[in-house]
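Note that one protein chain is taken out, while the other chains of the complex remain in position.
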Amino acid sequence: MKREIPILLTVLCGLAITWAFFSPLPAARAVNAELLAWAEVIFSVAFLLGIANLVRISLKQISARHPDSIYKVLLLLTMFGYLAVGLCDIHGWLLPEGAGAKDRSDWIYEKFFQPLQSTMFSLLAFYIASAAFRAFRARSFEATLLLVAGSLVMLGQVPMPTWLPESAAVGTFLQRVQAFLMVYVNGAGQSAIIIGAALGTLATGLRIILGVERSYLSE
Amino acid sequence: MLLALQQATEPPFFSITAPDDVLGAWLICFFTLAVFSFLYKDNPFYKVAEHVFVGVGTAFYTLQYYEEGVIGRLYEHMEQAGRALGEGGSGVMDLGGTPVPAAWAIGLRSVAVLLSLMLLVRLFRSGSWAPRWAVATMVGIYAAIKMTGETQSKLVLQVEGLMRKPLVNPELASWGSDWAAVEQTQVFYTFANLVLLVGVLCALLHFVFTFRRGKVLAGASRVGVVVLMLTFGAMFGFTVLGRYALLIDRIDTLGDYTGGAYSLAPPPAAGSAGALQLMLSPPVLLAVLIALVLAVAAASRKRSA
Amino acid sequence: MATATDFDRRWIFLAIGVLVLGLYAFGSGAPMPVSPYVQSYFDTIDALPEGSVVLLAADFDPGSAAELLPTYQATIHHLLLRKLRIVNVATWPAGPPFTRSSFAEIAPQYGAVYGSDWIELGFKAGDDVAMGQIGQSLLSSFAQDDRDKADVTSFPIMQGISDSFQGIALLITMSAGYPGVLEWIAQAGGRYDVPILAATTAVQTPDLFAYYPSQLQGFAGAATGATQYLQLVVAAGVPALEGTTTDNQERMLIQTYAHLLIIGLIVTGNVLYFLGRRGA
Partner (left out) sequence: MVFPAFTALLGELFATAGGALAMALSQAVGSQAVPPVESPWWERWQETVIDPGKLPTFVAVVFFGAVMFVAQSRARRGVEMPIRRIGGLDAMDEAIGRSTEMGRPVLYVPGIDEIKEIQTIYSMLILRHVARKAAEFGTPLIVPVKDSVVLTFAEEAVKQGCLDAGRPDAYIADNVRYLSNEQFAYCAGVAGIMNREKPAANFMLGMFFAESLILAETGFASGAIQIAGTAKQHQLPFFVAACDYTIIGEEYFAVTAYLTREPNLLGTIRAADVTKLLAIAALLVATVLGVIHAEAHFAGRPSAFSHYTDLFKGVVADD
């Protein structure tokens, strides 16, 4: 009961989708669309569980007088506040007159979520600079190749400063070298990596839909 | 000069319909500067920003998946099927472009409802077997989707795509005259595609593990590593480009809010420099405040240490 | 380890901050040469006959909007300039707000009418699964449009569209990662021979060269591709974008000095490291 039925479900759904992919029949498209909808519904509900986990851990830290508990309260307030506004927008409750359907959630999105996420990622520009000085060493032939190619591509992607003599010619030359490196050498490397990754996905996918790979079940 | 020009229309203090409002400007500047303050040291401003980010982020993605996965795929689907089954309805529904009897549509979709409910059991009894049925279904569907799609486009069509880059193109002139034309010549074309072909073959051979390493395989693997390292170099170059594009955009956003309309100070009398107004504009004022608080905290810690 | 690397890395952070802020306030840009794959992104759109329907996917979020929003808005300008009709979808939840704000600003400039010149179908969950469904049958993937919540088939723009991308001349995606252009190629390009164009973030751009030009007709990669494409669209007759273009050119100049600084840091870091090792 615990393991046989789930594995049977995985194999049945996996083979149904595979049959639907290869079969030209109209019935295949219906089967494919239905199973895709199942996956979407289950994935959405599974995502709701993510909230339960986050709330449980935050409440545990608040009750345990964790030094950061004031921030955990802030986390829960902003989360449930945005959830409440979002739900009202989706179902159209308490809609202020003159405002579009999604304006309230868009406002929270633009003033809270957008600046926070993009600034978090922009910190990496600083970390790359400190890593460039402190950690990127030409310790081996391979690492040296990487740093040289990286520098070449960096220079080939940007306009040359105008005070540089012949900046236009140098700029075009570097861009041509970078284009050759990208289209042919990087093209070759990427193709090999992509074919390798596809074989990995094919192997793992086959083992999952034939019921051989079961490690995801033993949670 | 990139400093923002005066806003044409006067932005309201708070409005959810206007593209920009003063309260929004102050919030954006506070969160941007609070995250940047982490570069100096982890501090209360950063902790506020980090926890608001986790709260708002979790809520945002949950709303999207609720609206699409639960409302869209369940509620609206069942409603549509119900209308089709009703007296005026045709009894048939469209599913993936194929007409399907509405009764079947409801029956099949309720299986997804059942599986989702089994997933929720994990909230009450953590060790129970029920959630595994839902996870197993989802994993089976996604694994098959990925396997079929990627075998087609990343294996078969990728190899086929490489074949369509032949070594010889008879239509090209054999030698070029100036530098710009050299790329249109036969010699460059053949050399470039030879580099591509040999590069792919050697990189693939580098990832062959279970065959005995003869001289040929070891040599090809060496060339393969060179190709891979140049590829990683190219990716490194592009990552640097991307991160700085993002940083410049954040600084540009702060620049936009130095405009007078957002500042606490009233617009300057004609002719006098807007220095006071700039000082009290959201980015500048908040930056100074945060720096002051951190400096005072650092000084008091040094005295007490 | 070498003492050279023990010094406080915040000096480097300060150097980066001063460089970027200084150049942002006082720097000025210059036009760039256009790479072949960006030129073919422009030419593929230009070659479409008037009135063809284009599927435009906003697959990005705030974190990647800095690199993709300029190209997204320039593409909308370019499509409306060439009198092409746009069906907007998104496989990233954070996409639709950008679609709403961009069309609210750009559509009036071309007198575009919602429902016949463009339509917003909103977000579809399911990653590659969603793309497979959109490719398989667009009409059943979106029962209602995202703006008026009206039945999709009631809009004139959707009339000519049926399953397997029939009626859709071109697929363009603003791709920030997964799901993105690679999954569109797998789920749509691999099954229905619809031409695909993409604008991508810098991190994802190197992957695309393996697909160009056999499975991906053209792409505007990273801020560089965005700037070059903006130059082409302004030259094609979109004065409204001149401001954004000079902005982007000024940003590219900041990138130039930032890259020179990074290369300088790598070189000095290695020189000190090797001197330190030989000296110790």
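The letters A, B and C name the chains in turn, as written, and every chain counts its residues from 1.
Just so it is clear, a contact is a pair of C-beta atoms (placed from the backbone, for glycine too) under 8 Å apart; a residue touches a chain by one contact, two chains touch by 3 or more.
This one's a predicted model, so the numbers in the text were calculated from it and none came from an experiment.
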Which residue of B:F36, B:F60 or B:F232 touches the chain not shown here: B:F232
Pick from A:Y82, A:W107, A:F121 or A:Y184: which residue touches the chain that isn't shown? A:F121
Provide the residue numbers of subunit B that touch the chain removed from this figure. 42, 50, 53-54, 57, 92, 98-101, 104, 139, 147-148, 151-152, 155-157, 159-160, 162-164, 166-171, 197, 200-201, 204-205, 207-213, 228-229, 231-233, 235-236, 239
Footprint left on subunit A by the chain that the document does not show: 18, 21-27, 30-31, 53-54, 57, 120-121, 123-124, 127-128, 130-131, 134-137, 139, 142-143, 146-147, 150, 190, 193, 195-197, 199-200, 202-204, 206-207, 210, 212-213, 215-216, 219
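Keep this in mind: only the chains that are shown with their structure count from here on.
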Make each chain a node and each touching pair an edge, then name the shape: line, ring, star, complete, other. complete
What chain is the most remote from subunit B, judged by the mean position of CA atoms in each chain? C
Separation of mean Cα positions, subunit B and subunit A [Å, integer]: 6
Cα centroid separation, subunit B vs subunit C, in Å, comes to 11
Please compute the C-alpha centroid of subunit A, do the same for subunit C, then give the distance between them in whole Å. 16
Touching two or more other chains - residue numbers and ranges from subunit C: 13, 16, 63, 65-66, 94, 101, 125, 129, 132-133, 136-137, 140, 163, 206, 210, 222, 224, 255, 258-259, 262
By residue number and range, which residues of subunit A touch two or more other chains? 29, 32-33, 36, 39-40, 43-44, 106, 109-110, 113-115, 117-118, 120-122, 125-126, 128, 147, 151, 154, 157-158, 182-183, 186-187, 190-191, 194
The residues of subunit C that touch subunit A in their complex are 5, 9, 12-13, 15-17, 29-33, 35-37, 61-63, 65-66, 94, 96-97, 100-101, 125-126, 129-130, 132-133, 136-137, 140, 147, 149, 163, 206-207, 209-210, 212, 222, 224, 249, 252-253, 255-259, 261-263, 265-266, 268-270, 273
Subunit C residues touching subunit B in their complex are 10, 13, 16, 20-21, 24-27, 63, 65-67, 93-94, 101, 123-125, 128-129, 132-133, 136-137, 139-140, 143-144, 162-163, 182-183, 185-187, 189-191, 201-203, 205-206, 210-211, 214-215, 221-224, 247, 250-251, 254-255, 258-259, 262
Residue ranges of subunit B in contact with subunit C within the complex: 1-3, 19, 39-40, 60-61, 63-65, 67-69, 72, 76, 80, 94-97, 141-142, 145-146, 149-150, 152-154, 157-158, 160-161, 164-165, 231, 234-235, 238-252, 255
